[in-house]
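One protein chain is absent from this view; the other protein chains keep their places.
Chain IDs A, B, C and D follow the sequence of writing; residue 1 opens each chain.
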Amino acid sequence: MTVFFGVFLLTLLLIVAIAMVRTDNLFVAVMLGGIFSLLMATIFFLLDAPDVALTEAAVGAGVSTVLYLAALALTAEREKIHTVHQIKALVVVTTTALLVIFATFDNVQFGDPTAPVHVHVGPWYLENTQRYMDIPNVVTAILGSFRGYDTLGELFVVFTAGIGVLFLLGARPKKDTEAAETLIPQQSETSEGLRNYLIPRLTGRLLVPIILLFGLYVQFHGEYSPGGGFQAGAIIATGIILYALLEGEAAALRVVPQWMLMALMAGGALLYGMVGIVGMLLGGQFLDYSVLADNPVVGQQVGILLIELGVGMTVSGVLLSIFHAFAARDKY
Amino acid sequence: MYYVVVIATFATMGLALVRALLGPSVYDRVLAVNMFGTKTVLVLIVIAFLYGRPDFLDLAMAYALINFVGVLAVLVFFRTRAQREPTETKGKD
Amino acid sequence: MSLLLDVFSWVLLSLGGVFVFIGGLGAVRMPDLYTRMHAASLTDTIGSILIIVGVMLQAGASLATLKLLMILIFLLLTSPTATNALASAALISGTLPKKATPYGKDAS
Amino acid sequence: MDWLGVYYYWAFAALLMIGFYAVIAKSNLIKKLIGLSMFQSAVFLLYITMGKIDDGTAPIYHEGVSQQIFSNPLPQVLILTAIVVGISTVALGLGIIVRIQEEYGSIEEHEILGIDER
Partner (left out) sequence: MSAWAQHLPALQVGVPLLTTPIIVLLRPHGLAWAAATLTSCFTFFIAVMLTLAVLDGQQVQYSMGGWPAPHGIALSVDAFSAILLLIVTGASTVALLAARQIVNAEIEASRQPLFYTAWLLALAGFVGILVSADAFNIFVFMEISSLASYVLIAGGSDRRALPAVFKYLVMGTIGATFYLIGIGLIYLMTGTLNLADMEVRIREVSDQKPILVAAGFITIGLALKAAVFPLHLWLPNAYTYAPVPVTVFLAACSTKVSLYLLLRFDFFLFQPNLLNHNIQFSYFIMPLAILAILAASSLAMIERNLKRLLAYSSIAQVGYILLGASLVSLIGLTASVIHMFNHALAKAALFLCVACLATRCVNLRIDSLRGVAKQMPWTMAAFLLAGLSLIGVPGTAGFISKWYLITAALDEGLLGVGLIVVVAAGSLMAVYYLWRVIEVAYFDKTNEGTKIVGEAPLGILVVCWLVVLSNYYFGLAPWLSTTLSSAAAQILLGQVP
């Protein structure tokens, strides 16, 4: 039966994907992108990957929809129909697809427990996580400790994106350099959010603390259930974005000011790095958490908690900074 | 019995998708997206029980919350759009 | 007793499934935005209530039930709110219910 | 499961195609970016599919779970990282697009090329 669930969802996914490419209304494409992401997340859930599903939902349906919309508000809603290189595109794409499909002709085993993927490195984690760090969520264990260096890299990818967007959008368009001073009152007028809509505002205000609370739960419960720093950061950022949508940019910036966002961004990255360096100073390797406490298992748990906190801080800081950077810009 | 619910919900997801693809107005599409979101939450709940992993309800909770933010973001977008260019949002898709 | 609970929950679940499906049909078949919204949202809420309560009965008294209750509350809060916001946004933008427009002109 | 696994794999190939096509053939920059993230999503699907074991369950220990087969956690970890990379790329791409719109007044590739040639 599960088989058919998968087939059905994949079919819907492909339909949505085609519709996203075909529509000339970018706004519709972005909304279908939300559906795409929910479908993808459900498929991940069916494939036993709840952590990934949570991330995909938080990122795809939440953050990336908001970012796309913010960018659309600054650019154009409609695509001009002008298809370039159609033949070239079809040739390249078909070649790639044939190459990919060619690979399946050699008894690739999916789902087979004896396939090479499932016998070499993967099972080792399942067998040894309990012994080394005694936390139930193996995904968090690998993410935090066994491959903690990857996660450090991931954190810095997000950090780079944040730096990049702040840097790019820090530039003022040339034509209204002199109008820059008048820009500020204009934007506070247009970004007052849904102030006049009573019901969404009431419900929203009720939900903001709940979302934040839920984010904290995901953050600190990541060792026991799906979730962790990245998901938590995205959810917390979504909560504050909701507040900004309801009450306006200015209000959200009063609650979480710009300097605090910068501090979160840099602080999270520093926290992660510090955990690594402290491990080194205490005689271990870089990012070795076993030395953080007398008992190596406790040390691992402390380390994972701290680095997840670092990831959560940076991610929420970066996503909010990016959102504000987009939202604070008036249409040129 | 869970299967019946899953199938019904899947069918509804398909119908919501039809509405999202047909439009005709953007509001219809927003409606479809919202509907799709709630249906996904239901499917997740049922599948969590079907697979015997009720601890994964966190996911459904996250979906319920995030979907709302997405829909509200769309509405705020409409509102700013309407203020800037009053003619544009009126048109059909 | 447990048999009774079981039967009751199955009834709720299947009713919920039926409602959800009808809502979906309504969202596709209804003639204009507002009626579609009506079909979608009304059955959305009742369908969700029935299914989640049905699952709750299966779960018994546990953490899962608490989570389900919270999900139900969220859904009941967010879904009508979203519909309301959507309706007012549509109305402000000038979309009118079908009947209110002159014959032959579709305003949706 | 065998043919289903292959179906998942082919869905990955199809999604890859759709996204890649949008990247190459569309002139609108936002559309290109949407295609790009679809292209990346296809790869996520590939990895998660290969991590699944038949009759397995998510690699999280829980009291009520009696099953002893857990799906492979490693691809999931990799994809968590890859999703983050994807959203970072999208955010940066959108930033660049907004700047392009400000400088050129258009986000259509063919128009932008035309503006610079003049």
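Following the convention adopted for this analysis, a contact is a pair of C-beta atoms (placed from the backbone, for glycine too) under 8 Å apart; a residue touches a chain by one contact, two chains touch by 3 or more.
As the structure is a computational prediction, the values presented were derived from the model and not from experiment.
For the omitted chain, the shown partners it touches in the full complex are A, D. Interface note for the absent chain: among A:154, A:223 or A:249, the touching residue is A:154. When the omitted chain is restored, the residue from A:42, A:64, A:238 or A:290 that touches it is A:290.
Although one chain is not drawn, its touching partners on chain D can still be listed: residues 16, 20, 23, 29, 32, 36, 39-40, 43, 46-47, 50, 74-75, 78, 81-82, 85, 88-89, 92-93, 96-97, 99-100, 103-104, 109, 112-113, 116.
For chain A, the list of residues touching the undisplayed chain reads 99-100, 102-106, 108, 115-122, 124-125, 145-150, 152-154, 156-157, 159-161, 163-164, 166-168, 170-171, 262, 265-267, 269-270, 273, 276-277, 279-280, 284-290.
Just so we're on the same page, only the chains that are shown with their structure count from here on.
Here the CA centre of chain A is 12 Å from the CA centre of chain D.
Look at where the CA atoms of chain A average out and do the same for chain C: the two points lie 29 Å apart. Rounded to a whole number, the gap between the C-alpha centres of chain A and chain B is 19 angstrom. Looking at chain B, residues 13-14, 30, 32, 54-56, 58, 61, 65, 67-68, 72, 75, 79 sit in touch with two or more other chains. In chain A, the residues that reach two or more other chains under the touch definition are 50, 72, 194, 200, 204, 207, 210, 225-226. Here chain D touches chain B in the complex through residues 57-58, 60, 62, 64-67, going by the rule given at the top. For chain A in complex with chain B, the residues that touch the partner chain are 1, 5, 8-9, 12, 15-16, 19, 25, 27-28, 31-32, 34-35, 38-39, 41-42, 45-46, 50, 53-54, 57-58, 61-62, 65-66, 69, 72-73, 77, 190-191, 193-194, 200, 204, 207, 210-211, 214, 217-218, 221, 225-227, 231, 235, 238-239, 241-242, 245-246, 331. The residues of chain B lying in touch with chain A in their complex are 3, 6, 10, 13-14, 17, 20-21, 23, 26, 29-30, 32-33, 36-37, 40, 43-44, 47, 55-56, 58-59, 61-63, 65-70, 72-77, 79-81, 83-84, 88, 93.
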